[in-house]
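Pasting a structure here, questions to come.
Below is a slice of the complex: some chains, not all, each in place.
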Amino acid sequence: MSSVSELTLLVREFAQARDWERFHTPKNLAMALAGEVGELLAELQWLTPEQSATVMNDPELGPRVRAEMGDVTIYLVRLADVLGIDLVEAATDKLEDSARRYTVEAARGSAAKISD
Amino acid sequence: MSSVSELTLLVREFAQARDWERFHTPKNLAMALAGEVGELLAELQWLTPEQSATVMNDPELGPRVRAEMGDVTIYLVRLADVLGIDLVEAATDKLEDSARRYTVEAARGSAAKISD
């Protein structure tokens, strides 16, 4: 299994080999990321929350959701590479912020935001 | 620096400690992911592609873009955890699919899709 940094290199080489780097501005990649998230939403939109919880057991929907999650990850990793951001560090920093703002005591059962 | 699997555990513990697991259905988390991607778009929407390419050098915008990328990563990792999907594997599999469909020869300079 490869890591995020290995995946980042794979996606970068993929773009370079096809001469696509000039298309890969942060603005364009953010739009592409949003487009892929839109496709993910489309797979889940008519399901009840309960149905969504078992979607991976569905032989047709499960692989489609996994493929959309793969697409989202590809564009997120590519965007982070172009921006020079370490995704795991950025997420960890943000999680620490959220921990300060949503203490366990105050938040317990009353809200649902990990971050905002 | 922590890995995706370490981040996954951190986010899971964060949600468990606050009793937020019942809110974290795939459907709800996909909406939250889309909301965070919307905030990322909002930071980039009025920039030219050229301005977006140097956004991380901007002392005000740079940290905001990094924070939004952190938020997107948090919800993506949480959604993958709930779905039982390995993000890096799903992305790598999808990238291999794309390599078959967009060969270097055919794609060179003519398109920009890593995936779809």
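Order of writing sets the labels: A and B. Residues in every chain begin at 1.
The definition used in the following text is that a contact is a pair of C-beta atoms (placed from the backbone, for glycine too) under 8 Å apart; a residue touches a chain by one contact, two chains touch by 3 or more.
Being a predicted model, the structure only gives us computed values, none of them experimental.
Counting all copies of the one sequence in the full complex of this file gives 4, of which 2 are shown in place.
Keep this in mind: only the chains that are shown with their structure count from here on.
The rotation that brings the Cα trace of chain A onto that of chain B spans 180°, given to the nearest 5. Taking each chain's centre as the mean of its C-alpha atoms, chain A lies 3 Å from chain B. In the complex of the two chains, the chain B residues touching chain A come out as 1-4, 6-7, 10-11, 14-15, 17-20, 23-28, 30-34, 36-38, 40-41, 44, 47-50, 52-53, 55-56, 65-67, 69-80, 82-95, 97-99, 102, 104, 107-109, 111-116.
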